[in-house]
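What you see is the complex with one protein chain gone and the rest in place.
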Amino acid sequence: MSAPKKVVLAYSGGLDTSIILKWLEIEYGCEVVTFTADLGQGEELEPARKKAELLGVKPENIHIEDLREEFVRDFVFPMFRANAQYEGLYLLGTSIARPLISKRLVELAAEHDADAVAHGATGKGNDQVRFELAAYALNPEIKVIAPWREWDLSSRTRLLEFAEAHQIPIAKDKRGEAPFSVDANLLHTSSEGKVLEDPAQPAPDYVYQRTVNPEDAPDTPEFIEITYEKGDPVALDGNPLTPAEMLTALNELGGKHGIGRLDLVEGRFVGMKSRGIYETPGGTIMLEAHRGIESITLDRGAAHLKDELMPKYAELIYNGFWFSPEREMLQALIDKSQEHVTGTVRLKLYKGMVQTVGRWSDHSLYSEEHVTFEDDAGAYDQKDAAGFIKINALRLKLLAARDRRVK
Amino acid sequence: MSAPKKVVLAYSGGLDTSIILKWLEIEYGCEVVTFTADLGQGEELEPARKKAELLGVKPENIHIEDLREEFVRDFVFPMFRANAQYEGLYLLGTSIARPLISKRLVELAAEHDADAVAHGATGKGNDQVRFELAAYALNPEIKVIAPWREWDLSSRTRLLEFAEAHQIPIAKDKRGEAPFSVDANLLHTSSEGKVLEDPAQPAPDYVYQRTVNPEDAPDTPEFIEITYEKGDPVALDGNPLTPAEMLTALNELGGKHGIGRLDLVEGRFVGMKSRGIYETPGGTIMLEAHRGIESITLDRGAAHLKDELMPKYAELIYNGFWFSPEREMLQALIDKSQEHVTGTVRLKLYKGMVQTVGRWSDHSLYSEEHVTFEDDAGAYDQKDAAGFIKINALRLKLLAARDRRVK
Amino acid sequence: MSAPKKVVLAYSGGLDTSIILKWLEIEYGCEVVTFTADLGQGEELEPARKKAELLGVKPENIHIEDLREEFVRDFVFPMFRANAQYEGLYLLGTSIARPLISKRLVELAAEHDADAVAHGATGKGNDQVRFELAAYALNPEIKVIAPWREWDLSSRTRLLEFAEAHQIPIAKDKRGEAPFSVDANLLHTSSEGKVLEDPAQPAPDYVYQRTVNPEDAPDTPEFIEITYEKGDPVALDGNPLTPAEMLTALNELGGKHGIGRLDLVEGRFVGMKSRGIYETPGGTIMLEAHRGIESITLDRGAAHLKDELMPKYAELIYNGFWFSPEREMLQALIDKSQEHVTGTVRLKLYKGMVQTVGRWSDHSLYSEEHVTFEDDAGAYDQKDAAGFIKINALRLKLLAARDRRVK
Partner (left out) sequence: MSAPKKVVLAYSGGLDTSIILKWLEIEYGCEVVTFTADLGQGEELEPARKKAELLGVKPENIHIEDLREEFVRDFVFPMFRANAQYEGLYLLGTSIARPLISKRLVELAAEHDADAVAHGATGKGNDQVRFELAAYALNPEIKVIAPWREWDLSSRTRLLEFAEAHQIPIAKDKRGEAPFSVDANLLHTSSEGKVLEDPAQPAPDYVYQRTVNPEDAPDTPEFIEITYEKGDPVALDGNPLTPAEMLTALNELGGKHGIGRLDLVEGRFVGMKSRGIYETPGGTIMLEAHRGIESITLDRGAAHLKDELMPKYAELIYNGFWFSPEREMLQALIDKSQEHVTGTVRLKLYKGMVQTVGRWSDHSLYSEEHVTFEDDAGAYDQKDAAGFIKINALRLKLLAARDRRVK
């Protein structure tokens, strides 16, 4: 790979990506364009602009964008249509944010005529894979620079020395090492590393950042109603909300009730197991609500097919293949299934739990007429069931007869 | 089908199966053998013996058996190795009990030289299918009689008239109709019908029978440790327990903390949707615990394959295909995966929730050496990740280049 | 089910459906509308009109339609995009025709204000299921009459007696029984029953109807080129053809070279195994050609996902679930994959075989630059492979280390 001439850097404004900014200039003698996105991580972005300016980035090379609506509408919601959970439990909060960042990096590279993009993910995690696969899928010619895999700043001391040597301001609280590492966006906060590295030990309370401890949550349940249209939530207690507004509101509700905490050991794409603490308050509510509305509006055949394909779909997102033909094929299948996933779900929020307690819809497939224990006025002929069972049993009988014969 | 000469009846001792007993004798002029099993439903069985005697069944034709250990060991535990959940949520408490009952019915039919078995399930539900497919799979010559599909006792009034006409005692509280229908065994209690038939309406509190309302559960969490061996729980807080003892103990713990309530609309095999209230306190704890111990002892490739096949496996059990080649093939695959699923999980029980907070095992695949944010002493070469990503990206790049070329 | 008033009958003009026509009038006192479709079965349809008139059907109640283009375009081609083969081998020639016939029956019922449709399939086969599921899926109120399951004309003698009693003309060669039963359309001819019922015995030569015996096929191979656009064949040797023209032309070529014979024992949806002789000359060529063009234009991830889902898709069609949400979901996934399946395949036809011998496309993903044994000018860095393997091996190494530790 020849040296890059101009690089678009995913820049948070923090110490690590500031060091990367400087290192790119020094190592490659290249011009750096910074990209800072608001994905709902809950931090002010304007300080990132000032920090970039301070480090000498040209104003026209500094990009700060609010991507919250796009993030939820085009990434989070499509994924939730699938009820995606990685390894049965994880709601993919980090995984789903990376492709959008890469998409904007590549688009900005085109605008700036830059030949490379750079990110601050390490060589041990999944995020490097997600950033890079997305970038290559969108521009096969792009160069991707992952300084953590390249440089020799392998200890905290070396990093701080580099920062000092290059006039990068170091916030006081960054002198010491953080006791764990955090990633956040509108969907979730994840924490991992250091104090969390022993999976036998419970996560300390101070790790949790956007949910209260269920013990500290309100002592009385709260009930809410979420309305869906074609698989996406569109109104809360009757009030229409945009995608990002919806997720923000559900995060608040979920956080208040201690909903969405997950302590998980998962299998990384790079082959090792790691332990993460995830907080996905709004997402946890959405998963339950979506299953609730699907339960009355989605046909059994459709639902079971979705369920069988969900693990594969979740794995693709986890592994960084959002922009791949197979993810898009599965999305086409999933979206096709959501045409009638429209209606309202009533949920109980209490002490870390969210539970569906009612659901209704004009699109409902639930037929009280058929299922009733009372007289069904001929809607269903129980004698049909006898034939149904006999025919289903036929191959089992033939098997049993064979087994008797040859044993 | 020619008329049966001797029938083994799944007999609960209750009013409905007592009517069936009498009806079989009258309708077919056949001898009836009764079979009453303790699957942990929590009722005394000896009254069933007396009731059968009272109805004129010969003592040698009355069978009462405690099947709890067999039920948990050979049915519940194998199923939990798969983390089976039907439609993403249901722990299959009713489904898994039916094959065992059918197995014993068929075995007793052989012992008594009976040519038929009979059950009390209706023609609208899944249980008829489960009873009958299991029976036919075990004896292709057996006749199965499902009186609810045959007789004309289609209203409560007609049933009571029949009972009175044949001296079947009617408990006072059975004069009126039950407000909902219940099935119970050591794994769960399910309630459905009547007051529960409108899925928009919350289930009334009095429906719940083996779990307290989370609001009424203790205000302080309880922590427990479950030890697994080859995928099955074998000790609780260090004390070895038999399978049925384990499930009994976990039911108590779960019930006390309001764990395992589920309000679900599901797709029945016979084609309609129905709404059920399930209480699976011990099972809900076991699911979380099993996922917890698998998370450190099961390889990613194995775990993902299991996850992809789980919905199919759960569907087979739900639909009544426990005794089918495909369920047995899947079981072989699942059991193969559990050889190292051995270790201990620490769980927090609180107000309806169960959460893994720690897990450890001699068989752990978690490698702190590899995952650490600290110096890993060369266990993992981050440069390898660059090649890994490049090769994974190659086909995506070729796709992107093609798309550019032909668009 | 109340008696039908007006019935649309799938009418071939043959003896059996003529008897059905009469039987419907007599049994139900209903008016009969006949529907005869040209799906490429290779028979004149006008005689069916005369026959219906002769049997007293009102001219405005007689429908004869050429559905060949619709059949191939909207049913056969979409199915071939999936490379669908039931039980690994069967190209679903009968299965794919039934939904279209049912669709027209239901549409004609609406036009004629008829309340029922009827078909001539027996109660042992798959076709009854396919006809009826399709009809119910398109009109939930429709009645479906399957005379073979209802009447008591259970022997050839009884049928002939009925025909004679009702002035239904009996062709001389129909006096005796056919030695096997045939179904045909533009996609295939199937033969089954009677002389074919012993699967140990080879099918007699006279069973085959649209393919020559390979031994009698030309002694020199023939080469053809098929051009695809978005997954469908559009030109043969450079000449654009409509869907039905294409299949007709390929049938001729395949038939001449003895291509597409299949002697199969298959598992019917109704639970028994049956033996069929299938001739699918054009379809066999299309399967090979489609795989050939996909091999250079379809990404590996997309192709493998399709392959994994194909058996399920084929099973749905075989079982009669063409008009089901899950088939439509799979179709959305498959169609999504075909956007670039465009290009040309060269095939060798010889003595029963069809083989791809060349393929090219502007949409090709094959990169000689990458794959070459010669110098690749840096397109691919072999060192990347080392990292790729190391990372893929990591979990296997952790497993091996664990196994050493605990064994």
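All chains are identified by letter, namely A, B and C, in their written order; residue positions are counted from 1 within each chain.
Convention: contacts are C-beta pairs under 8 Å (C-beta built on N, C-alpha and C of every residue); 3 or more make two chains touch, one makes a residue touch a chain.
Only a predicted model underlies this, so the values are computations on that prediction, with no experimental measurement involved.
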| item | value |
| --- | --- |
| Given C:26, C:54, C:89 or C:110, the one touching the chain that is not displayed | C:89 |
| Residue among C:6, C:73 or C:351 that touches the chain left out of view | C:351 |
| Residue among C:46, C:252 or C:307 touching the omitted chain | C:307 |
| Touch list for subunit A against the chain that is not drawn | 299-301, 340, 362-365, 367, 370, 380-381, 383-388, 390-392, 394-395, 398-399, 402-403, 405-406 |
| Contacts of subunit C with the absent chain, listed as residue ranges | 83, 87-89, 122-124, 128-129, 132-133, 136-140, 146, 148-149, 154-155, 181, 193-194, 197-203, 214-215, 219-221, 261, 263-268, 270-275, 291, 295-296, 299-300, 303-304, 307-308, 310-312, 315, 320, 323-325, 346, 350-353, 355-360, 365-368, 370-375, 380, 382-383, 385-386, 388-389, 392-393, 396-401, 404 |
| Residues in subunit B touching the chain absent from view | 267, 270-273, 299, 301-302, 304-306, 312, 321, 324-326, 328-330, 332-337, 391-395, 398 |
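Throughout what follows, only the chains that are shown with their structure count from here on.
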| item | value |
| --- | --- |
| Geometric centre distance via CA averages, subunit C-subunit A, whole Å | 42 |
| Whole-Å gap separating subunit A and subunit B, where each centre is the average of the chain's CA atoms | 32 |
| Two or more partner chains touched - positions in subunit A | 267, 270-273, 299, 304, 312, 324-325, 392-393, 398 |
